[in-house]
Structure formats: C-alpha cells, structure tokens
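Here the complex is missing one protein chain, while the rest keep their positions.
For subunit A:
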C-alpha cells in the first residue's frame, strides 16, 4: 500500500514521545566530562624542570618557555601558551616526562578580546639563589615555600578565567 512507509515513520516518531529525553538543560545541567578530556592546560611548576620537550613536541609552536640559570639548575620563569593556535592534540602532555603538564576539565576558555586568550601558566622572576637541598629542619620548611610558589603560579594561571565574561 502506498503510504505505508510514511505511517511507519510516524509510528517511530510517536514512540519517541514516550521515551526518556537525551538532551540536558545545558547551563544548569552539565554532562560529566570523561577522565581524559582535553580541556585547558595546567602546569605543576614544582614538577616542571623547564626541559622544553613540550615546546618541541607542539606542531604549532604554541608553547613559549623562558628559563634562567640559577645556580646549577634551570629555573622556569615564564610559561606561555598561545592557546589561540592550540590544536588540543595532547602531544605536549604526552611528551612531558615529569607529569607536570596536564589537561584540566575547564572547557570555558572564551574571551572577549584576543590578547586575553593567551594562557600564562607561569610568570615569575628568577630568585637570586635556589633554596639548598638540605635535610632535616630545612626540609620541613621547604614544602611551605614550594606551596607558596605554586599558589603564585596558580594566580597567574587563574587570571584568565577571572576575567572571562
């Protein structure tokens, strides 16, 4: 019979009326992101040894690293990602041997102005001398100092989200 196909299609759409919704009310309700989601980058400055492998792994030269020599060690002073050119391929995260660079679950990276898009993960002056690796009493004090450093870096990293509209 001609028109049977149309009726069958209508039956399928009718059936859909009584099934559960597959959409969510987005801004209020959010679908959880998977573990491996490629969101905004975060850098653990304490783990980073400023080796530059991530910058070399990037296909688009997104990562710009500035480092200074303090004592015998390389000290990371600036870690800037030109995120507007980023492909979010994850090659930099994969190349990191120290597990310092990671993806976060932050997806809202929109900005009103182009110059605000740039992601500054670390921006700090180099100290005169690095705290010596001393055992016992000094070691107890060190983590606190390191934590303060991390907090400072986080402020630098968190600057962008604070300004987004």
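Following the convention adopted for this analysis, contacts are C-beta pairs under 8 Å (C-beta built on N, C-alpha and C of every residue); 3 or more make two chains touch, one makes a residue touch a chain; residues count from 1.
Everything that follows uses one rule, which is that contacts and distances are computed from a predicted model.
**Q** Tell me the UniProt protein name of the chain this structure doesn't show, selecting from "Putative mRNA 3-end processing factor", "NADH-quinone oxidoreductase subunit D", "Spermidine/putrescine ABC transporter permease" or "Thiamine biosynthesis protein ThiS".
**A** UniProt lists the chain left out of the view as "NADH-quinone oxidoreductase subunit D".
**Q** So that we can see where the missing chain sits, which residues of subunit A does it touch?
**A** 2-6, 8-9, 11-13, 22, 34-38, 57-59, 87-91, 94, 103
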